[in-house]
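All protein chains but one are shown in place.
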Amino acid sequence: MGLRTVNQYKEGLRDGRQVWILGEKVNDVTTHPMLKVGVETAAVDYEMAEHPKYRDLAVAKHPETGEPISRHYYLPKTAEDLLKRHELIVTATRLGDGVIPFTKDVAGDCLNAIWVTSQVMGKEEYIERITDYYEHVRKKDLSIACGMTDVKGDRSLHPSSPDQTHPDFYVRVVDQNDEGIIVRGAKVHITASAYSDDTLVLPCRAMREGDKDYAVCFAVPGNAKGLKHICHPLRYEQSPLEFPVDVPIRMHTESLLVFDDVFIPWERVFLCGEWQYAGTIAYNFSFFHRHTASCYRIALTELQLGMAQAIAEYNGIDRISHVREKITNMIIYLEMLKSLAKASCSDPVMHGGIAVPNPVISNISKYHFAENYHNFVKWVQDLCGGILVTAPTYLDYQNLELKDYIDKYLGGKKGIPTEHRLRMLQLIRIWMASDIGGGIEVLALHGEGSLQAQRMIIYGEYQNQLQEYKERAKRVAGIK
Amino acid sequence: MGLRTVNQYKEGLRDGRQVWILGEKVNDVTTHPMLKVGVETAAVDYEMAEHPKYRDLAVAKHPETGEPISRHYYLPKTAEDLLKRHELIVTATRLGDGVIPFTKDVAGDCLNAIWVTSQVMGKEEYIERITDYYEHVRKKDLSIACGMTDVKGDRSLHPSSPDQTHPDFYVRVVDQNDEGIIVRGAKVHITASAYSDDTLVLPCRAMREGDKDYAVCFAVPGNAKGLKHICHPLRYEQSPLEFPVDVPIRMHTESLLVFDDVFIPWERVFLCGEWQYAGTIAYNFSFFHRHTASCYRIALTELQLGMAQAIAEYNGIDRISHVREKITNMIIYLEMLKSLAKASCSDPVMHGGIAVPNPVISNISKYHFAENYHNFVKWVQDLCGGILVTAPTYLDYQNLELKDYIDKYLGGKKGIPTEHRLRMLQLIRIWMASDIGGGIEVLALHGEGSLQAQRMIIYGEYQNQLQEYKERAKRVAGIK
Amino acid sequence: MGLRTVNQYKEGLRDGRQVWILGEKVNDVTTHPMLKVGVETAAVDYEMAEHPKYRDLAVAKHPETGEPISRHYYLPKTAEDLLKRHELIVTATRLGDGVIPFTKDVAGDCLNAIWVTSQVMGKEEYIERITDYYEHVRKKDLSIACGMTDVKGDRSLHPSSPDQTHPDFYVRVVDQNDEGIIVRGAKVHITASAYSDDTLVLPCRAMREGDKDYAVCFAVPGNAKGLKHICHPLRYEQSPLEFPVDVPIRMHTESLLVFDDVFIPWERVFLCGEWQYAGTIAYNFSFFHRHTASCYRIALTELQLGMAQAIAEYNGIDRISHVREKITNMIIYLEMLKSLAKASCSDPVMHGGIAVPNPVISNISKYHFAENYHNFVKWVQDLCGGILVTAPTYLDYQNLELKDYIDKYLGGKKGIPTEHRLRMLQLIRIWMASDIGGGIEVLALHGEGSLQAQRMIIYGEYQNQLQEYKERAKRVAGIK
Partner (left out) sequence: MGLRTVNQYKEGLRDGRQVWILGEKVNDVTTHPMLKVGVETAAVDYEMAEHPKYRDLAVAKHPETGEPISRHYYLPKTAEDLLKRHELIVTATRLGDGVIPFTKDVAGDCLNAIWVTSQVMGKEEYIERITDYYEHVRKKDLSIACGMTDVKGDRSLHPSSPDQTHPDFYVRVVDQNDEGIIVRGAKVHITASAYSDDTLVLPCRAMREGDKDYAVCFAVPGNAKGLKHICHPLRYEQSPLEFPVDVPIRMHTESLLVFDDVFIPWERVFLCGEWQYAGTIAYNFSFFHRHTASCYRIALTELQLGMAQAIAEYNGIDRISHVREKITNMIIYLEMLKSLAKASCSDPVMHGGIAVPNPVISNISKYHFAENYHNFVKWVQDLCGGILVTAPTYLDYQNLELKDYIDKYLGGKKGIPTEHRLRMLQLIRIWMASDIGGGIEVLALHGEGSLQAQRMIIYGEYQNQLQEYKERAKRVAGIK
């Protein structure tokens, strides 16, 4: 078997998995009116491999066999490999109209982090298991979600702290035997787990010795016994209040993923008790994944900048000085992000034999877009005018008593049809002043780890350089 | 007649006005499921006058007759008068759980601006008309919306510019006779016009001689022939996805207010052709109204800061240093706003015989909260975690298969019920990561005029001081 | 005796005090070429009391005897008292061309803080002593420096920590007997101590029980045995590279103030071992002193804004949009500061029977100007052009071979003499791009306590309000 078609991917999801949404059990995620939107979004990765225009980008050669594999599952050895991966994710997100397909991208992030850790740890059995699993993923062309964030309970306490209400706020091993381990706990806001073949579960932080039951990493199929996906509802159809648009809706769901004593066979366990390496996985994942985030943000930001320029023109204000300044701010925001994202690939570190995006830069890149995103939103909203959130609806527009008034009075610059202006405002409202817009703000902050998480890593990874620069300063100060 | 009861206010709205929402004509705004939420919100001003605890604040003595009148309709003569008005609006918004009742507050802003302008202009007939109307409003205890923002068309052009698609992008006088004038045009995002007795229509900018047909100011009853209120839909009931809350929903609607050749009798016309005074009205309105905005923002921000502190505690992070820094940022934001809002009252200017909130400070006050609001939202979202937008819904919580998982896994700090945490997250999501939250972001920017409008006035009003300080600098530089 | 003349003030300084500057012992601070500049600057406070125009502002009536006393030594009981004091300091600093006279202003801050603490403590002897000393100060019309900041050693450690290199990093009591106490230690950057009659020494932080030897507060005359003033050099004459200016130079020096086992009689001791009250003094001092700082910054900022406007005009750029935006930023900075400084007076808290500037607001006020000052400098430098730091010197200008070139080529806007432009650039360079300018940047940050000190107090003083707002949020969230 090799690369799968979209239909094969969908077929694989009809496996009896336990999925709920809006309080109801879901029979088939590929046909459920909400969830199928997520499925179609994830499918973009499979479509690209079938599409002549994108095939070369989406498909790589297996390093040993030469067989075609998804480029997401190609272990990066050089800056160029990382830059190719970069291009793939940016392109896929552009195809998704600002939404990343996600299930292979993040899969690569996880697999690479586990790979690095097994090499660094040097334990033969782990190296073998991750090698075997990596081959399995390539051959079956799997989609994989990433189970990273534990529910955590009291965030100021360690997993094993007795001050937690119960011991299950972080996923942990509650039992083990010859065949494998039993895990309990819950991971939260797991994107696309409901329509991924497997989920890779990683520790979300560095741990202490007392936390060793929580130092666990494994792969689990979406239909494992005891695994429950409780999905958050997502936008899945146009509102009747909106002008109809024939571009497909792209969106994902996040799940609360409950492990109700789930059995994991040993061959899918990649860490179990080696608490010293929990941080190694978590950190290396973050280096890859924060770069991945930067990639999809590039594509999203390009689109948002396009919206801003369009509405500025439609409102007749694109030549006004404060508007140009705001557009310039947005350009700077976007181009800084692009430069940082690429620089994290161009200047990788080698960990465990593979090229890892530069830890400091990939974290700064993510931090940059997250820290400044709310201002970006402000600039765009500023260019729209209050009409962004007070415009008559499409229902009003269909009322013949009202349509002429709307067409007459809500026009902007001469020559631009009122409907174009209203459609652009609608698009901006959906992305930047709505439930979805709020979700994207929060995603910027918390997806791929919080601002403070990035700052801690940036500082932590910079200790050697700080000391080097200090020594230079001492010399120039005449301190001997 | 004197102060009206809530029921009398509602009764007055059943007057045959032409109101649409969601594309449908509305029979009775006081019973329409959406619009009645706006009516109830506006009614808070009437309730306060009936409530023993707030009566002293809400009611003033008529300066001549001594009769009780709404304090909103008391012409301010001193800093103390402005500070009382300040306290009234802050208190009313606290009672509205963060939403200002609005229809008397803004009415006062308009009336005062028209009053000042008539005095500055010195035209007897205008002085008489506004005096009469002011008395009428006091006696009938009216609610009044403010029709300020024209639809504008191409924002870079003047009202009378031949490059506009048509001449009606700003409300204008199309005809006049012995009885009055005929006006045409549309005003946009007019809050609460659908459930206000009258609307006061003001020019929204300074004008040139060629714009004189657009230099028009008048009062119009909500049911005037040819006046059409096209309302934006508003939140009016709880979603079944939300934990039920028994606090009433407070919310307003904004209308596109169309003047389809509406007749205005001369006694309700306060400006008609005197283009030099269009700016006088617009500016004086802004001095009052930007202060009013600061008042309601104070009450809203207090509530939002409370949410932030609550969720920080529930998440167990309130003692962590970066969290304290963010809470401190929010305190600074709020207390700066409070100081600026009060300072604009304490240091008024006298225009046309009344005390006007300090032009520079009231504009800075509004600018401060608007310019920095998106960062405030960021800080709050940051303290919540991603769960803010991915939490299971109340529908999930009602499913007995899922409830225990949710209760167990979504708990935070020991001792805080999970439901409390989810309720607080729900409240924050509604206010700061949703359609409503997006609306509030845009309202911060565009309600009461855009950021750039404030900056222009701040700079414009500061010319004398700039020259004074320059002269000091010249002396110290030894320039003679 | 009552108010002193400038000469009497100077006479008092010829008392044998031990003062060094540039490594050399100073005989008479009033005639030393550097130090006399500080003396003259401090003397502005005495001049004002003699000047008919300022006398009413500078002089108050003794609350009991009705005798004239310096308004700085009038215990504030109301918001109005604080506002008068505010006006006095702003005016004095304007007279000092941006430099505060300082020795009475800060004296008031100290005296008030000690007064509050003695009242709060309720110890009769302390109340008597501070009352007596207060009367003494009023009668003798003394100038007083404030010895606040200890040298501290390792800033992460407490005064009594055994990990400090020695126990004397904070001033402490090393012995005591019937007559008084012996103190040892050093206070750092003590402005104007070298030319103040007395110095009031206060603890600079809250303390623990183990620190009780460090919980000491007292007054000491400038010539006390064992007291050494090691002064930092100051600008005292014009450079020959500068265009001559006949406005007097105003400047202060800061001293390292060494207490080499100095004896303090009991009647001048206001705290000795009551470690619980070290914080009370330090905090109350900060509430007054941070307000004082805001006052002098108002006067300084007005002058700096005047420089910015002047150079913008001279360069011909004052109508360019980005320049207007920068000027607008500066106006906002200044007017926010003014509003905050006044609001801290208008909304005082009563501590120990006197009106104390609002703790939260006075700290925000100081924080505001310090946090944003470097940007203010940036905006001004931006308007100048690089010529700010590369302009030919006055020595070049005096060379006849060069003068014509300079006059011709360094002109700006037509009609402005080149010399005016160069003089304005010179003034800006002195204040904002020089040793002095660097000093002012650091003063903004560290004078009156660091940014972090303000943030800690803002947060600490806001705990009750945080809980109140939290309760509101809980109610609205439906949490019971």
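Things worth noting here:
As written, the chain order gives the labels A, B and C, with residue 1 at the start of each chain.
Just so it is clear, contacts are C-beta pairs under 8 Å (C-beta built on N, C-alpha and C of every residue); 3 or more make two chains touch, one makes a residue touch a chain.
In this text the structure is predicted, and so the values were computed from the model without any measurement.
Note that of A:306, A:353 or A:415, the residue touching the chain absent from this view is A:306. In the complete assembly, the contact with the undisplayed chain comes from A:342, out of A:10, A:252, A:322 or A:342. Set against the missing chain, the residues C:10, C:172, C:429 or C:472 yield one that touches it, C:429. Which of C:32, C:189 or C:212 touches the hidden chain is settled by the complete complex: it is C:189. Of the residues in subunit A, those that touch the hidden partner chain are 94, 97-98, 243-247, 302-307, 309-310, 313, 324-325, 327-328, 331-332, 335-336, 338-340, 342-344, 346-347, 360-361, 364, 367-368, 420, 423-424, 426-427, 455, 458-459, 462, 466-479.
Residues 20, 22-24, 149, 151, 153-157, 163-166, 168-169, 185-186, 188-189, 228, 230, 232-233, 241, 254, 256, 258, 260, 315-317, 319-320, 322, 373-375, 377-378, 381-382, 384-393, 395-399, 401-402, 405-406, 408-414, 429, 432-435, 437-439, 441-443, 445-447, 450-452, 455 are the ones on subunit C that touch the missing chain.
Although one chain is not displayed, subunit B still touches it through residues 321-322, 325.
Simple rule for what comes next: only the chains that are shown with their structure count from here on.
Of all chains, C has its CA centroid at the greatest distance from the CA centroid of subunit A.
Averaging Cα coordinates per chain places subunit B and subunit C 41 Å apart. For the pair subunit A and subunit C, the distance between mean C-alpha positions equals 52 Å. Looking at subunit B, one finds that residues 455 touch two or more other chains.
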